[in-house]
Every structure is written in C-alpha cells, then in structure tokens.
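For this depiction, one protein chain was excluded, whereas all remaining protein chains were kept in their positions.
As written, the chains take the letters A, B and C, and residue 1 is the first residue of each chain.
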Amino acid sequence: MAGNSFGTAFRFTTWGESHGIAIGAVVDGVPPRLPLTEEDIQRYLDRRKPGQSRFTTQRREPDTVRILSGVFEGLTTGTPVSLMIENQDQRSKDYGDIARKFRPGHADYTYQEKYGIRDYRGGGRSSARETASRVAAGAIARKVLGDGVTIRGALVQVGPHAIDRNRWDWSQTDANPFFCPDAETAARWETYLDEVRKSGSSVGAVIEVVASGVPVGWGDPLYDKLDSDLARAMMTINAVKGVEIGDGFAAAELSGEGNADEMRINPDGSVRFLSNHAGGILGGISTGQDIVVRFAVKPTSSILTPRQTVDIDGNETEILTKGRHDPCVGIRAVPVGEAMMACVLADHMMRHRAQCGG
Amino acid sequence: MAGNSFGTAFRFTTWGESHGIAIGAVVDGVPPRLPLTEEDIQRYLDRRKPGQSRFTTQRREPDTVRILSGVFEGLTTGTPVSLMIENQDQRSKDYGDIARKFRPGHADYTYQEKYGIRDYRGGGRSSARETASRVAAGAIARKVLGDGVTIRGALVQVGPHAIDRNRWDWSQTDANPFFCPDAETAARWETYLDEVRKSGSSVGAVIEVVASGVPVGWGDPLYDKLDSDLARAMMTINAVKGVEIGDGFAAAELSGEGNADEMRINPDGSVRFLSNHAGGILGGISTGQDIVVRFAVKPTSSILTPRQTVDIDGNETEILTKGRHDPCVGIRAVPVGEAMMACVLADHMMRHRAQCGG
Amino acid sequence: MAGNSFGTAFRFTTWGESHGIAIGAVVDGVPPRLPLTEEDIQRYLDRRKPGQSRFTTQRREPDTVRILSGVFEGLTTGTPVSLMIENQDQRSKDYGDIARKFRPGHADYTYQEKYGIRDYRGGGRSSARETASRVAAGAIARKVLGDGVTIRGALVQVGPHAIDRNRWDWSQTDANPFFCPDAETAARWETYLDEVRKSGSSVGAVIEVVASGVPVGWGDPLYDKLDSDLARAMMTINAVKGVEIGDGFAAAELSGEGNADEMRINPDGSVRFLSNHAGGILGGISTGQDIVVRFAVKPTSSILTPRQTVDIDGNETEILTKGRHDPCVGIRAVPVGEAMMACVLADHMMRHRAQCGG
Partner (left out) sequence: MAGNSFGTAFRFTTWGESHGIAIGAVVDGVPPRLPLTEEDIQRYLDRRKPGQSRFTTQRREPDTVRILSGVFEGLTTGTPVSLMIENQDQRSKDYGDIARKFRPGHADYTYQEKYGIRDYRGGGRSSARETASRVAAGAIARKVLGDGVTIRGALVQVGPHAIDRNRWDWSQTDANPFFCPDAETAARWETYLDEVRKSGSSVGAVIEVVASGVPVGWGDPLYDKLDSDLARAMMTINAVKGVEIGDGFAAAELSGEGNADEMRINPDGSVRFLSNHAGGILGGISTGQDIVVRFAVKPTSSILTPRQTVDIDGNETEILTKGRHDPCVGIRAVPVGEAMMACVLADHMMRHRAQCGG
C-alpha cells in the first residue's frame, strides 16, 4: 500500500529507481516565503554524493537537483516543491546475474515475492540511491527550522572500531572522508577500510546525529512521539538495523538514580539539566536539550566473496557482486541521518504550532 | 497535533489518564466475522496486570475490559471496536509534591511546557497505565493474524544481567514472574530485583519479541517498512530508549560475509535461509523467517532516593517518589511489546492485501 | 478499511451502534487549556435529541454525555477527549423482519454484502443515532474556534416547500421545531408534516449552514480545500445526497459577469466583497466572507407503506417499517450540519497555523 511518504505537516514523497530516468521528491506543506534555491539543496547533496573518496562507490553521479515547482522569485509559495535528480551513470548494460539471482542481504528476494516483479537494475527502488531524495528534502526542512536549530551527524563506529568520545570535535567531521569527529580514529579507519575495500569485503557502522537548539515542547504523544518518529525515520534508511535515543541500550544497565537527568534553575530563570541520558526527549516531547540519536548500519551486502543463494526459478546457486559499491555504507548514511532528523523536527515544529500555537 | 492513533488499515486510537474515570481504545478497520469476546482480550490484559508479583507495582487494578461496540452475536462486524477499562484503585487523595515538582526522567516537565497544563495524577496521560489499551488492541490484532502467526515476548536482560541464549526455552516465560526464557537467570533476577526493590531503586531491561509464521511479503517500502513501523511501535512504549531488528547494533561489527543470510532450496521447493541476521526483514519486507525485535527500557524513574529538580514556579527543589512503582518496568513491557508487534503485523497483512491481493 | 475518523489536526473518531451499550467519540488534537464541561457539550446534544416534538422520532434518549478523559480541573489538557453517551431506550426485543429483510433505501443490503454480517438492531452502525457523537465533537470544535466564529444552521426546504429568503430571521430558528428561519413557512410545514406523519410517509429536506467570522486564509489546496472538506463532511451525514457551496448548482446558469464577486476597499482599508456567489471560498481558501453550505437530505427510508424487497436468503418479499422514525430526518440534520462545519473549520484553523503560523 502507498508507503512512499514521510511526515504529516511537513511531508515528502519520494519516487524513482537506481537506474531509471531520474529520482525525486515532492515536498508538501512547506511554509511560504522561505528563500530557497537549488544551491541551498545542492550543498547537502554534494556531501552525500558518491565517488568523493575511495571509500564510497565509484559510480559517477553529479546528483544535480532541479526545483520544478513551489518556488517563485526565489521564495517558497506554500505549494508543493518538486525536486528531480536525473540519473547519469547507470552502466546498465549487464545485469545477467542480478536479474535472476537473489543477493543475500539485499531486498531482491522480498521485492520479487511481494510484487511478483522487480526492477533489478542496481537494486531498483531498494537502492540507497533513493537517499539523495531524502537529503534534498532535508535541506528544505533545515530552511523551515531556521538558523536556531543546528543538526550535525558523525560516524562514531566502523566495524569494531569506535571513536574516543573525549576527542569529539565537530570541526573534524568535514576534515576526513568519514564524517568522523575524532581525527585519530579517522586515521585508523583509513587504514582499516583500505584493507576491507581491497579484500572485497565490507563492514557496518554506527552514526550519531545531534540536533541543538530545539525548544522544549515538540513531539506528539502517544503514537507520534518525537522519539518514535525519529526511530521510524532512521529505520527507513537502507541497511539500518538499530536505533537509540540518548543512552539507548546502555540505559538498560543503569539504575534509576544513575539515569535521572536532574534539573536546576539558571541565573536567568531558565531550566538547566545536569545530564542528558534521555537524549533530549521525555514522554515523547523535546526537553530543550540536545536531541541525540544513534543508528547502526549493517555491512554492505554487495561483496566480492561468493555466497550461497537461490535464483528466481528455485534453483540453488551462488553469487558474488562485482560493481561499484561502498565498503561501508555507513559513511554516506551520515548526511542521510541528518536529513531525516531535519524532516522529523520540521514536521513537529509545525505540528506543535497547529495544536499549541506560537 | 492529533497523535493518539497507530496503524493505517488496522488502526487503533487510545484515550485516558492514569487516574481518570477510565482508559480505552477504539480499534478501527477490524475485518468482519472474527469471533471476539471480552475473555479473548482479558487473558492478555491479565498478563500485563499490575500487582501479580512483588516485582511490579502493587496498585490493585482488575483491568476488566468491556467491549462497547463492533461485535454482534460474538462476531466482529467490521465497525469500530470500542474497548473500555475502568480505573479502580486510583488513590488520588494526595498529590502535593508531584503536582508542582517535575520528577526527573518523567514527562512532567515536557507536558507542562508543551501544553501549559498537565494532569499530574499518577502521571496522567504519560503513565504506563495506558499500555493496557495497547494490550487490548493487540489481542484483536492476534485474531486478525489468525493461528498461523505466533507472537511471543521475553525479558532477556535486567540491569546488567542478560540471559544465556543457549538455555532459551519459551515454555519458561510463563513459569516465572519475569517472562524470562531462561530458568537459571530468572532465579538470579529474583534475588537481584529484591535488592533493587528494597533499596527503593530501579533498573532497566531488554525485551525481545519474536513473530513466527509471518509469510514473505509484508511491509511497504520505503517509509512504511515493516522494520520502521516496528521501530516506531516499540519506541512509543513508555521508557523505551532503543530498538533493534535482528542483529541490531551488533551488525555494525560484522563483515559483509558474516552478515549474509545465505539461501537454499528445501526438498519441497520452498526457500530456506541458513541464518537470520536480518531478523526476518529485508528492504522493509518480511522474508518468511522469524521477525526478531529487541528494545531497551530505561530504569523506572520513580525512586525513593531524592533527586534534584525544579518546580512549576521555577524554584530549585528536590523530589523522591513514594507510591507503588515497578522496580523494573521492563517486566510488564513484555506483553506490551507483543501487542505492538501484533498490531504492526495485522496492519501490514491488510495493507499487503490491499495492494497485492491474496 | 479504517474509516471512522474525520479531520487531521482536529480529529475525531466515532464508535457505537444504535442499540448497543453506548456510542461515543474520541476527539484528538484538541488545543490545551480550553474550558470544557459536559454542559458545554450537552446543550448541543439537546438540540439534536430525539423526541422533542411530534416531528422527530419518539425514541426516548436523554443523550447524556460523559467526558471520560482529556479534561483536568475544567480545562482541556491537549490529550484525547473521550466522550460516551449510553443508549437507554433501545426496545430491542423484536427485530424479526428487519433481521432478515433488506429495507429499501437503508444500508441493510450493502452492509450485509460488504461485511457478511450486520448489527440490524435499529440500523446498527448505519443509524443516524451516530450523529450524536458528531454533535458532541462539534461542541468541542466550537470551543477551538472561539467566540469570533459563529456557526448557524437552518432548514430551508421541506419536501417541495422552500422558505422565503426575504423573511430570513436567525432568531426564528429556535422558535419552531424545524430550525426554520422563516416563521410563516414554519407554520405551513407544521400542517404539511402532520399530514406526512399521519400517512406514515416521509419527505426530504434542504439544510443551510452558515459560518460567520472566519478569517481569510483557511483551507489547504488542492485536495484538502475548505470546500472539498465541507462537501465530504456533509456527505458523510446519513441520507445526504447533495452538497452546494455558495450559489451551488445555480452557478451553472450564471454568466461570468453575474458570478463575479466584485471587491472594494472599506474606509478602514479592509477588503469588502459586493456579493457572495462563491459562498466564502475561492480556490479552496476562505475569503473572509460568510461560508455558506447547503445539503439535501432524502426522505426517511422507514415508512409504513409496504415496499418490495428481498431477504438475506435471496427470496423476494416485502417490508414496511413500523417503529419510531422521523417523518423528516432533515430537521435533526441541522445541528449535525452545524457540528460538521465546526469540525472542518477547527481543523483548518489549526492546519493553517501549522504551515503559515499566526
């Protein structure tokens, strides 16, 4: 059933297949009179773009976005913003194997069984290429949120190698090809991922996204909680297998005393929390602290080692995936996670305004 | 904005506060001609009911459900099923402290700031008491799914103490007060939780819910994926801070080879997976394997040790929460997690039928 | 599929059958801190209540509403408001005929064919009794809209007898049993409907609902236009067969010159329209003028004259409906139409605020 839309007040719908003519998104509900140019969107697409280092797929896609509607004389009009990115470098000639064999870990088998048909070229609709549309929508969401809200993502673990959080430096995330906030760890990953890449293997990763400047009060309990919407949002990203808010799974090991985020009053009368185990959300509503979300990405399923599988006719066979793939899809998931955070927050900013004014 | 509904084709809306007149749910979209009695629902409510052991709140609530509509001569009619559970044991006399002070870890502060008002009695709308309504809705969802789908939950970690998965025995989950599938660990938890309870403290937990018998093909990519709906579902449960599908966060440490669920053909021609790292979902669609979800619950925020906080007038103060609370809310989260799994699956069963027939 | 909810930001879900235990509504998205008592709702229910004159059904229902949630110390809290009205006077003893025969003009046949089952007692879910829930929801919607918006309905035609619009006097609508704004016509209807009633027949009617004080700017083009939502809203009311906005069908006969609502500037700088052919809506958005909606109600299908029909076993037969029915259901549709107008406007007030602020 129709499932290609996300959000309620700020709502986007994406379309397009990896090796089709184009991909795109329609963003509906955008507040009017926001300045918006293609360049505003392009800068975020460029962060996600493939082929920027040897650690991501070498597919050459300029990922140039066009705004087809909803903007007039440089301002949004309140009508749907239609965005299109043409596919350039499909290399679609030879799909022999992938057309008939199901790649383990990919959506080949489930799409085929659900729909009785699938566009197997480059993964079709299930390809991570679709995430470009999300990043484009996220760029508009940031405009909706305005300068008061800052959304930043970082890669915090690659395979078994986690960063040292004491060395966290946001400025580093633009200084290495991994969006890594810890320069030392980034250097170590470089060596590690070179090995992974050369062996034709792949690894998983963990991404952390933080939103600062979110006021207290966003989120709609009980079923559209800010955290449940974030969990859903992150879990829609390709290859994601886990989502945490604040302390996440570590909270299971805490005592009630250890988990309590105590509160004090600032000299100016505002409220101050002494810790943020909750990740900035209580009862599904933002506390005014940083919103902290982490999600785990499984290793790229496309690898050079043959794996046992079956084909569309019910025969046993094996498959290995050549082609141009990311050894660690987690890297490019960073801007995607930021975009999803932005979209969830823009939606809840507007939803809060609907019910509570202001 | 309106956020108290869950699901699309199978859709429920809950209402009610912890110490109000009643709580309840309206379940819409229920297929017609399903046998349904109050007893069918009551048996699941009884599993979640408070006061069944010394490890859950001692509040005395019979949690007796009434079906007010949507059933005629013992069968569902296709019209909304309205369910009501009257609150009995509110003990609402004295709320002095809680009325004006914000309990750390609770939703007091965020509800007050969002809405400018809150029903502080027993946590009002943000109380876990609301989960009784979910369990009731889940009982109907199980009817929709039929006997072919089995949904079972277990507590797999309490504080730092995890079960031994080699001792997993589903029959044990009804043999101890923890829904623990490992008898030895259950015995150890008993001692541990007695200490926690006596010290007036609390601990977190991890719950695992498994659905067997789900056919391949349920789930609507890209934004209503089966896993993203499950992540959202579990994250709406009180105190949940993390959700995993299949290997979850552990997948980040795997290689592509290690993560691949290889496929073979059974003698009868059906497909067999050699492992289930994916937790039964690929590309947002069920694979036909067990659906495996885990979620982490933070420690109960209500503890006897005083914590620093602020009051509604902006004064610094401290608070401790007497009253009747679960030392580990994770225990009663087991039937709630099962119910949410059932509701997500019933919804997707029907959604799949809408688009793909059969 | 789930279809018992109405609205997006201001959203209500109704449940209950004519001769079941109770009927009710859950109203979600209500802004917080609105004063709300049962009496605020009861006064509107009392306008719709059966048995108030010899021209409506003689079923004796006090229609006493209870607020079960969402209100604390006399104020809404932003959480769902659950409303329940217990059924009292069901007289359910004997349903022999109606249980097996399909009454022409009623929903008996279609419910039976769609669901394979139906609660035939008093029409079950398809009974106009459900409209009490809407009137209750509408009372809350009026609170959301505040005193600046006035919503009034009137019966403007009964069978072939229309009012004289030159004699329109809103104060008359409370002075006769028909909500008729024209005292002379009301007197004539009295005689006419007595005849209809005594002959065991029934007639149709036309209702007009007018909202004053709606500011310019509410409504969400293109598919949630204010007028399309109103058309949907009115068409959901039992027995409604047509809806018009402003000049409605008469607009088909106008020329472009005759249809243009010309505009002028008031001394205070505000805009003034010289006419209101559009019924207060242009491009799906309110103009600031009165919103004018009319809808046609077919004659009550329950009549004393036998009609040919078939039974549930596929036999030809005939049926006549005794019992206590409205000779003209249009009368009691007036407060229902007002309620639906209120709900649509409250929803769009909040939706406008979400996207455009203010």
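Some observations on this one:
The rule we apply is simple: a residue touches a chain if its C-beta (ideal position, glycine included) is under 8 Å from a C-beta of that chain, and two chains touch if they have at least 3 such contacts.
Predicted model only: the values in this text are computed from it and were never measured.
The absent chain, not drawn in this view, touches the displayed chains A, B, C throughout the complex.
When the whole complex is considered, the residue among C:T14, C:T56, C:T77 or C:T185 that touches the unshown chain is C:T14.
Between the chain not shown and the residues B:A9, B:I41 or B:L230, the one that touches is B:A9. In the complete complex, the hidden chain is touched by one of C:R66, C:R152, C:R188 or C:K298, namely C:K298.
Contact residues of chain B toward the unshown chain are 8-9, 29-32, 78-79, 221, 350-351, 353-357. Residues 1-6, 8-9, 14, 102, 104-107, 109-111, 113-116, 125-126, 130, 157, 159-160, 196, 201-206, 216-225, 227-236, 241-265, 269, 271, 274, 277-279, 281-288, 296-303, 305, 307-310, 314-316, 330, 351-352, 354-356 of chain C touch the missing chain (whole complex, contact as defined above). By the touch rule set out above, chain A reaches the unshown chain at residues 1-5, 7-11, 13-17, 20-24, 26, 28-29, 32-33, 66, 68-70, 72, 75, 77-82, 84, 114-119, 124-125, 350, 354.
Basically, only the chains that are shown with their structure count from here on.
Although chain A and chain C carry the same sequence, what matters here is overlap: shared residue numbers make up over half of all numbers found at their interface. Centre-to-centre separation of chain B and chain C, using mean CA positions: 39 Å. Between the Cα centres of chain A and chain B there is a gap of 26 Å. Chain A and chain C, compared by their mean Cα positions, are separated by 46 Å.
Annotation for chain C: residues 8-9, 29, 32, 78-79, 350, 354 touch two or more other chains.
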